[in-house]
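One protein chain omitted, others in place.
For reference, chains read A, B and C in written order, and residue numbers begin at 1 within each chain.
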Amino acid sequence: MSFALWTPLAVPVILALLSLAVPVPALRRLAPVASSAAVLGSGLLLVSAVLADQVPTLGGGLLRADALSAYMLTVVGAVGLVSTWGGLGHATAAPARFAGSYDALISVFLAAMSLAVLADNIGLMWAAVEATTITTAFLVGHHRTRSSLEAAWKYVILGSVGVAIALLGIVLIYAASRGTGEPTLSWLVLSQAGLPLDPVLIRAGGALAVLGFATKAGLAPMHSWLPDAHSQAPAPVSGLMSGVLLAVALYAILRIQTITNAVIGPDFLRIMLSIAGLLSLFVAAALLIRQRDFKRMLAYSSIEHMGMMAVGAAIGAAALPAVLLYVLGHGLTKATLFVISGRILEVEGTPRIDGVRALLVRRPGLAVPWLIAMAALIGFPPFSIFFSEVGIIIAGWTTGMGAVVGIALVLLLVIFASLTRLTVTMTIGAPAASVTAGAAVAAGAAVGAGAAGAAGAAGAPAELAGPDAPAAPPAEPDRSAHGPRLPLILALGTTAVVAFIAEPVGTLLARAAAVLGGIQ
Amino acid sequence: MTALEAGMLGQVLLLALAVTGALLVGTRWRSRVIGTLCALLAAAGIVTGAIALFGGEGSLTIPTALPMDPLVLSPDRLGGLVMMVVSAVGVLASLFGIGSARVASASRTSWVSMAVFLFGMQLVPAATDIVSFLLFWEIMTLGSTALLLAHHATRGTVASAIVWYSAMSQLSFFFVLAGFAVLAAATGGTGFSGLATVDPASWQASLAFVLLLLGFGGKAELVPLHVWVPRVLPEAPGHVAAAMSGAMVNIGVYGALLVCVRLLPNGPAWWGVLLMALGGLSALYGILQASVASNLKVLLAYSTTENMGLVFLGLGASVLLRADDATAAADAALVAALLLMVSHAAFKATLFLGAGAIARSTGEMNLDRLGGLGSRMPWTAATFGAAAMGAAALPVTSGFVAEWMLLQALIHGSRVDGEVVSVTASVAMPLAVAVIALTAGLALLTFVKAYGIAFLARPRSPKATQAREVPVIMRVSLVLGALGVIALGLVPGPLAVAIASAVGPAFAPDVRTVGLAGVDARGIDAVLDPTTFVVLAALLLVPVLIALFASARRHPTRTSPLPWAGGGSRLRPRMQYTATSYAEPLVRVFDDVLRPSRDVEVTHVGESRYLVERVHVEQSVSDVIETRFYRPMLNAAQRFGILARRAQNGSIHRYLSYSFVALLSVLIVVSL
Amino acid sequence: MTGAAIAIALVQLVLFVFLSPLLIGVIRQVRARLEGRAGAGIWQPWRDVRKLLTKDPVRAADSSWMLAAGPVTLLVSSLLLVALLPLVGTLPLPLIPSDLFVIVSVMLIGVVALALVGLDAGTAFGGMGSSRHMTVAALVEPTLLLAVYALSIPAGTSTLSLIVETRLANPAVIISPVSLLAMVALAIAIMAETSRLPVDNPSTHLELTMLHEAMVLEASGRDLAWLELGSWLKLAALLGLLSNLIVPWGVLTEFSPLGLLVGVVTVTVKILALGVVLSVGEVFLAKARLFRVPELLAGSFALALLAVTASYLVA
Partner (left out) sequence: MFDTIYPQLIGLCTGALLLTSALMVWRHSLLASIRLLSVQGFALAALVAVIGVEEGETEVIIVSVLVLLVKGIGLPWVLAHETQATTRTDEAPRLNPTAGLLTVALLTILSYVVASRLLAGDSSVSAHAAPIGLAMVLIGFLLLVTRRQAGSQLIGFLVLDNGIATVAFLTSGGVPLFLELGISLDVLLVVVILYVFAGRMRNKFGNTDIDQLRKLHD
């Protein structure tokens, strides 16, 4: 089964080279989809191997797929597939001569993320994470506008600096491992309990590494690059970044947490991750209240969800399966949303929320999946985010972190209300053509809602249409989905059912959590 | 597979059928096909509930990917009762919905959500653990929110209603989640049977109780979490409003019952006081707002707050009295609360369906523009009238029996064998009686106004003049609802006995059937047989009718287009009292609470200061709690949202500073 | 036992149907004399009813069946009241005891019927009367229930017949502060409920002050007869209850023909006496402004609440 360890790295790279070479756009555009499929396929193979109690390794243990890695690789593949396939309809605004590099970079990006989750070496993983910054830098700046350039600059500077901090932390962890006689950066070795690691160095190294990777994970206060980058990148790239790049960084945090937990106990990182998580929720809540741009809205929602995952990570063992399920649910949902947001941006021509109105009447083909995905995102069942959030919150209280999850709930409520308001602003309402009638209705109903009446008022009866009264059919709505529907259906369908699959998903989650010292 | 399991599986199956059907069937047949399927889904709920109520066994396990206690569905008797009630309303709502063709509520979205909504609602009472409870709770919320969505294109105010509703629902959900989480933390499991081992005297139990009360109170539309109600229900079509206000609120009550009866029975006395205070406040505030409302659906919506307030008042009295060892009265109060819940479901569903019928025929919900519908829509008038009697707690409807029992429990509660049980109880009980009395009085006014202004006298607008009766299927639904109201009022005995068995085994109210189907609450010596009562009334009616016919034979009735009418020579519909003017004295009396805003505009004739051409009076009563409590918070949040943008002002130096400060902080912390 | 109860109920019905117009006649006559008028004589209400029954009722063209059914409902509700209250005797009917809450509900049926009749006429006066009437009814209810709650405490039951029996057996209860407070509150509530001064002026037809009269303004013929008779019956029954609570003696507790006779006589005397007192009192009272009525009712509510509270302090 070891070949499945190199396919997710090699296939995308080969496809990337091919897409630089192949001049046929139609074929070239399929390369990222094929790369994602390769990653997903490898991930599923590795999952089956893991479930059969194997741990495939390659390159002298440099690449290793335990349950967690296999799971994360599957998530990368699945989210990649949704983003790239769903993004096929997305017209890249860039000149044609860069189009090849766009497809190539996405493939390399996927390979880099695969490497990051498969590497058994922290240093290698660090290099892979830094490689994701490098590949996505041009993707963020792909549109070559002033704002995309601005976003790309901020992304690279803030991202690299953050990851550099992580490197500092890794260096300290490496220094701490000198006590074992054979300094190492292997996850497998370092996660073992009872190693003679220098606790002070581990604490500092762990803290710095977590802080560094928190930048890539979009956790406050290191999140600042995220809204800009997500809003400027082409939609499929935003989907990939939000859906899995953040999750890969979280994966790194979880791995480092395992190392530190074994040496200094869980308390230190628990406090740090709680603060980061709550701060992320707070930032997301504060900036969602009056958000004006729907892609930024999605970006802040990513910060929120990463914050929630960080809280879950802080809680530790009891919440880990929920956090891992969260990664999948959030990845698929957010990828779907970014894909749709790209389509909305394309057909509406504006990223502003108040520029997009009455979408449900005008373009049900876009609004319906958007609404369903938003419902999934804000945590409605049967979508898996619901289970993850409930799982994390119950686990939090059980672990004695009631105050933290209590605050989290308050912030989640604000976020929920804001997201609902913004979504409703975008989708609900009557289109401009029937605004006059709608206004009359609004006026009349406002009177009704305020329980008001006009005693002896001169009756100029407004034409009121009660909710039970027949409605005039709206002008011919646009039912087109503006791109492939199937990936969206698959993504949403998967998140809807995945939480109900005890076997093998449940087992896989349990084993992946066990790798992190979770439930055995 | 047991019957119970088959029933639950049947609901799942019917949901799947209804959802796929709604997506496939075309506009022409959709309402009929899917409406029938929804009605069947709800009927399956009734059957399942009945099986559970009579002690059926069986369970369904929902698989889950997360390693938690299994998600088991297995309704107990209490759950079965609630499931039955909720499903019965669902049947009515579905049948009524069939009649809505070619409108927004016949759309795909609407029917899919209707099925999902009913399904979620029906299975909440089946849950035996936290996660499945929350799962179906949220499915219910999702379904009801989506139901509102179906109307967005025709009504501009739907958007704000959806936002309010979702936000308040989520608030409730989070309260419930937090409350359950506290209990789960105290016991280490998520199954209800495990949670029931928490000591009610512990602080965890109290914290959980308060959180859960707030959560369930929100769903039950209690003050101050009711703010969504007057916004949402007027936006929903009649049958949806019926399902929400008639059925969904019961899930809130069920939640409270779950806490007070199943999980944490024998709680401390202050729980009861809290419940009673919340309930009493809701009852008074709700009915006060209802009594001055001119929009029929707003009126009904606030009346729900009132009734749920009374249910919680009863529940609170039960908890308080139980803590004071006045067990018989406590049990009677509990039974009364449940009776009220059941009867409320019947009459409120019918009332909202009636409102839906009016809206369908006239497109008008403002009572000030209705009138004279009694002769134009006789079926609607009769059924609405019966239900209104229920809502006003007049004999011999279901509402009357429930309130009677509640009052009986309260007056027997403060003393056991002549001894005062506790100071708290002796203060709380009379106050509760007074609250119920005032509430009942105002409810009477409210529903006299609603019925009298809408159905009696002459139409106040052209639309009301042209009103026609609704289609047969809607009438069927209305009649079924009204029959329910009257039947529950006439034969409350078996229901009370069933309720008494449902709250067992922790509670064992000694309630029996007496006479034909009357209630005999042994513990508090309270007996009532509505049937005998009706027989007596009928006997008394006989001589009156004889006299009537004797007189009528010789002196037939004459009709006159212009009766005395204060001696006037012309009589226009606008000279009639309207709903607003009807409530005017009350608005004045409760001026301090309602804080109405009045706007009087006088136009003079020419230059004269004495001759008035016209007077324009506008009065509006807004929800004080919304304007004084929620608005300031929302405004503050909005201001904060604008302020917070500065944190993300685009300066990379600022962003780098955040990282830098974070790095320095971490360095300092690790070196401490 | 059941037979006796039914017999007593029948006696009460027959007695009150005859007695209530007489009571109104007495009240009006006493008042007229006190005001220096000759008066129409105590039988005038009887003659009015008979006259109304022989007239063709005129109904507005747009009115509904409510205008016909309402008056009958009011009358039946008043009859029910008479049948259920412990007036001549305290033997309760089986299965429907003279439970306070049931009594109040029965009374409210009449109130609602009257209010709907007022609305159905479709005139400004009817609606106005109905609105005011319902407002007063709503505000009276707390007082009414609390007052009888206070009275129920010594008896340990809300069944009126048992309350009267308790008072009969233990007269000390009657003059206890609890009882006194409660009786005053109850009396005010009954005055408001039966549209007497100072809440309503039964003899006015001035539009600004009318409550009850405004509602029946459009009724005519037998409709008006039922309405009037129903209202009179209600007044008589409630005065009967009040008098039996104040002076319980003479009420039949064990069935016997003689006792029945005594009961009939005593209750007649008591009611008429109370009617005279009422009438005299009304001469010295002015009708309160409508918006001062809530203050009066709030006062009576406070008294009732005090009564209940006192019952815990004293007992």
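Here is the rule we use: a contact is a pair of C-beta atoms (placed from the backbone, for glycine too) under 8 Å apart; a residue touches a chain by one contact, two chains touch by 3 or more.
Since this is a predicted model, take the numbers as computed values, not measurements.
Seen in the complete assembly, the chain not on display touches A, B.
The chain not shown here is touched by just one of A:151, A:344, A:371 or A:405, and that residue is A:151. Considering A:50, A:185 or A:332, the position touching the chain not shown turns out to be A:185 (whole complex). Between the chain not shown and the residues B:92, B:163, B:315 or B:670, the one that touches is B:670. Which of A:25, A:41 or A:123 touches the hidden chain is settled by the complete complex: it is A:123. Even with one chain removed from view, subunit B keeps its contact list with that chain: residues 644-645, 648-653, 656-657, 659-660, 663-664, 667-668, 670-672.
Residues 121, 123-124, 126-127, 130-131, 133-134, 137-138, 141, 144, 146-147, 149-154, 156-157, 160-161, 164-165, 167-168, 171-172, 174-175, 178, 183, 185, 198, 200-201, 204, 227-228, 231-232, 287, 291-292, 296 are the ones on subunit A that touch the missing chain.
As a convention for this text, only the chains that are shown with their structure count from here on.
No other pair of chains shares as many C-beta contacts as A-B. Chain B has the Cα centre that lies closest to the mean of all protein Cα atoms in view.
Per-chain Cα centroids separate subunit A from subunit B by 39 Å.
Averaging Cα coordinates per chain places subunit B and subunit C 35 Å apart.
Shown for subunit C are the residues that touch two or more other chains, of which there are none.
With touch defined as above, residues shared between interfaces to two or more other chains in subunit B number as follows: 578, 581, 584.
Listing the residues of subunit C that touch subunit B in their complex gives 13, 53-66, 68, 72, 75-76, 79-80, 83, 93-97, 99, 101-102, 105-106, 108-109, 111-112, 115-116, 119-128, 130-132, 134-135, 137-142, 144-146, 149, 152-153, 156-158, 207, 217-218, 221-222, 226, 290-291, 294, 301, 305, 308-309, 312, 315.
Residues of subunit B touching subunit A in their complex: 62-68, 100, 102-105, 130-131, 134-135, 138-139, 141-142, 149, 151-159, 162-163, 166-167, 170-171, 174, 177-178, 180-182, 184-185, 188, 190, 230-231, 234-238, 289, 292-295, 297-299, 302, 356, 359-360, 362-369, 461-463, 574, 578-581, 584, 614-623, 637-638, 640-642, 644-645, 647-648, 650, 652, 654-656, 658-659, 661-663, 666-667, 669-671. Here subunit A touches subunit B in the complex through residues 150, 153-154, 157-158, 161-162, 165, 200, 203-204, 207-208, 211, 215, 221-222, 224-225, 227-228, 272, 283, 286-290, 321-322, 325, 358, 360-361, 371, 375, 379-382, 384, 386-388, 390-391, 393-394, 396-398, 400, 402, 405-406, 409-410, 412-414, 416-418, 420-421, 424-425, 427-431, 434, 438-439, 441-442, 444-459, 461, 464-472, 474, 498-503, 505-506, 509-510, 513, 519, going by the rule given at the top.
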